[in-house]
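All protein chains but one are shown in place.
This part shows chain A:
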Amino acid sequence: MNGVALNGLRVLVVEDEMLVCMDLMDMLSELGCIVVGPAARVEQALGIVEREPIDLAMLDINLGRETSYPIAERLAALGIPYFFSTGYSLVESAFENKPRLQKPFSERQLSSVLMSLGGSIHSS
């Protein structure tokens, strides 16, 4: 059912762990989403944000030596919804109220976050 609701949703994936990223792309594909990216660096992600149409973004907070907060700020400015996927239990206070998925997470948890953020936008 989720698969139908999320069908064709364009999701930007920002994740620097190779295996996690591959798995994530599989899960998103199974849910019917179109993966945009993936990006493993802030600059790379910001470039994609400017070039390609995106419905929704999922951001790993910690990207090696940088964090994805600048991407979040750009997305917010463009009005594109996003959520964090993170191993961190603490998030910078400015982003504390943003939705996030605690790693590791299941397909069910992923699809419910995608539904709550992207389902409505996509259908409208």
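Methods note: a contact is a pair of C-beta atoms (placed from the backbone, for glycine too) under 8 Å apart; a residue touches a chain by one contact, two chains touch by 3 or more; residues count from 1.
The rule is short, and it goes like this: contacts and distances are computed from a predicted model.
Q: For the complex's missing chain, which UniProt name, "Chemotaxis phosphatase CheX", "ABC transporter permease", "Methanol dehydrogenase" or "histidine kinase"?
A: "histidine kinase"
Q: In the full complex, which of A:G47, A:P70 or A:P104 touches the chain missing from this view?
A: Hidden-chain contact among the options goes to A:P104.
Q: Take the complete complex as the reference. Which residues in chain A touch the chain that isn't displayed?
A: Per the touch rule, chain A residues meeting the hidden chain are 17, 19-20, 22-24, 26, 62, 86-90, 102-106.
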